[in-house]
Every structure is written in structure tokens, then in C-alpha cells.
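Worksheet for the structure shown next.
Presenting subunit A:
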Amino acid sequence: MAEESKPLVPPTPEGEKKPAAEKPAAAPATASPAAPAKPPAPPATAKPAAPAKPTGPVPLPWTSPLVEKYRRQYGSGIDALTYLGQNYLNVDRSLIPDILRLLRDEEQFDYCVDITAVHYPKRERQFDVVWILYSFPRNERLRVKTQIADGASIPSVVSIWPTANWLEREVYDMFGIQFDGHPDLKRILLPDGWKGHPLRKDYGILQQDKEWVQVNLGIESGQ
Partner candidate 1 sequence: MKDSMDELSNGAVSHLDLETPEKPYLDANELIINMGPQHPATHGVLRVILKLDGEKVLGTECVIGYLHRGVEKIAENRTYTMFNPYVDRMDYVAAVSNGLGYCEAVEKLLNVEAPPRAQYIRVVLTELNRIASHQLWLGTHALDIGAMTPLFYTFRDREEILKIFERYCGARLTTHAFRIGGCQYETYAGFEKDVKNFLAFFPPKIDEYEALLTSNRIWLERTKNVGVISGKDCIALGVTGPVLRASGVKWDLRKAQPYAAYSKFDFEIPVGENGDTYDRYMVRMIEMRQSLRIIEQAVNGIPEGPIMGKVPKVIKPPVGEIYHSIEAPKGELGYFIVSDGSTQPYRVRVRPPSFVNLQALDIMVRGMLVADVVAVIGTLDIVLGEVDR
Partner candidate 2 sequence: MLTRAANDDDRRRTTEFERLNFMVPITTFHYLVVAAALFVLGVIGVLTRRNVVIVLMSIELILNAVNLNLVAFSRMWGNLHGQTFAVFIVVDAAAEAAVGLGILIAFFRNKETINVDEIDLLKW
Partner candidate 3 sequence: MLNAFMSYLGSTVPPGNADNQLWALIYVLIIFAGVSLAVVAMNWIERKALAHFQIRLGPMRVGPHGLLQPIADALKLMLKEDIIPAQADAVVFWVAPLIGLLAAFTVYTVIPFGPSQAVSDMNIGILFMLGVSSLGVLGIITAGWASNSHYPLIGALRSSAQMVSYEVAMGLAIVSALLMTSLNRTGTGTLSMIGIVEAQQQQGVWFIFKFFPLGLIAFVIFAIAMIAETNRAPFDLPEAESELTAGFHTEYSGLRWSLFMLGEYAAMIAVSSIAVTLWLGGWMRPFPNLLTGSAWDFIFSLFPGLTFAGLAAIAFIGTARMPAQAYFRIQRIGLAVFAALLGLIALLLLAIAVAGRTNDASIAGRFREGIDYVYWFVLKVAVFMYLFIWYRATWPRYRFDQLMRVGWKVMLPISLGVLILTAIVGVLIS
Partner candidate 4 sequence: MNSVVNTGAAPVATPFFFYFLAGAAIVSGLLVITRRNAVHSALSLIVTLLSVAGLYLMLYAPFVAGVQIIVYAGGIMVLFLFVIMLVNIERSAKDRQFNRIWPVGLAAACALLSLFVSAFVKGRNLFPDRLVALQESSNTQQIAAMLYGEAGRMGPYTFAFEIASLLLLVAILGAVIMTKKKI
């Protein structure tokens, strides 16, 4: 509750000053972004907290009947923001299945464009899970985000949007996020026996499941 109530900028406010430092293998790039408040700094300085900063676009609170309605219903678990004209809801993990179902049933967000996640290893709740929704009748796009901790699971939305099936499998494959109630949660792009989830930030770009490669391909290394 406390975290979400703060106007979140994607890379979370507290703790991690520098996500770039987290990148394991981006050798050449690490140097320059290591100093975040350098020349193109205006946006970076906007990061810490304040919603109102004149330089650079920042997420602004977003009000609409929709938001008001759900805020009344669910209280402060919902945070509605808009950034560069794109609206998104920051929703508490506990409200996820209800909000998403209501969005489809009542607000006609009948098309789940994409489900994905972002990894912030420094944060306590490491993962942002993002649902990108679209409403054909309203011709409107909406993102719903929530934060979960590593190892925590999240309800599957396959029963709401069947298209979530593969999308959730991909998120599971790449981030290791468990989706409860998914009919067939298994890896989709990587081989079944693979170890590790490549899109986590602690997974290096050259890293691979050596054991799997040796057993299944009969070669020393895939590099």
C-alpha cells in the first residue's frame, strides 16, 4: 500500500539509484550511465519523487470516471497515472484478478494486447507485471501494473482472456513468475529442461545452461 501510493516512476524511486549498474554484461555501456545526473540529466533528476517537475515528461495523475469508480470501490489500492498520453493503473497485487475481470466485463477492455514483466532486482518486490489492454468499443489502451516479489505467484488471466495462455507462458519462461490457475504453465521459447530465466537482470547475456547444452546438443558450449 505504502509503496504504491507513491507516484511511481517505472524504475522504482527508493533504493536503486542506478539500474544500469545491475546490467551484468553491458560492459561498454556501464560507464556513462553510471553517473545518472549528467548532461541529459533533467529526466534523471525527475526520478526521485516529485510528480511536478517542469523538465521532461513525468507521469501525471490520471482521472477519469473509470478510475474514480474503481478507486471508490477498492480504495487506495489503485493508482492511476498517465505518461506521454498513455494511461496506466498501478494496482495492488491483491486486487489483480478482480480489477482485470471488471475491466473486461464492465469497461469493455476485451482485448488483452500483451502481458509482460520487468525485473527490478534492487527492489523488494522485484517484478513489475504489466497487462496491456485494449478496448475495441472505446478505442482506448490501458496498462495495468502490479508489483510482486520474487517467487511470489500471480493469478492467471487465461480465464479472462484466452490469449493470455502463451503470453503468460512466455513471462514464466523468461522471468520465472508463476501464474496460478494457468492450464499448462511450462516453458515456451526455451527448451523444457533449461535452467534459469533469461530476462531477469541477474542473467548475463552470455550466460547459458551449459549442462543442458552439453547433454542435449553434445557440444561444449553454444557460444
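FYI, contacts are C-beta pairs under 8 Å (C-beta built on N, C-alpha and C of every residue); 3 or more make two chains touch, one makes a residue touch a chain; residues count from 1.
Picked so that all candidates are chains of the complex that A comes from, given by their letters.
Note that the structure is predicted; figures quoted are calculated from it, not measured.
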{"item": "Touching chain, any copy counted, for subunit A within the complex - options 1, 2, 3 or 4", "value": "1"}
{"item": "In the complex, subunit A residues that touch candidate 1", "value": "9-11, 19-20, 23, 25-26, 29, 32-33, 36, 40, 42-44, 46-47, 56-59, 83-84, 86, 110-114, 116, 118-119, 130, 132, 136, 139, 141, 143, 158-163, 165-167, 170, 174, 183-184, 187-191, 198-199, 201, 203, 205"}
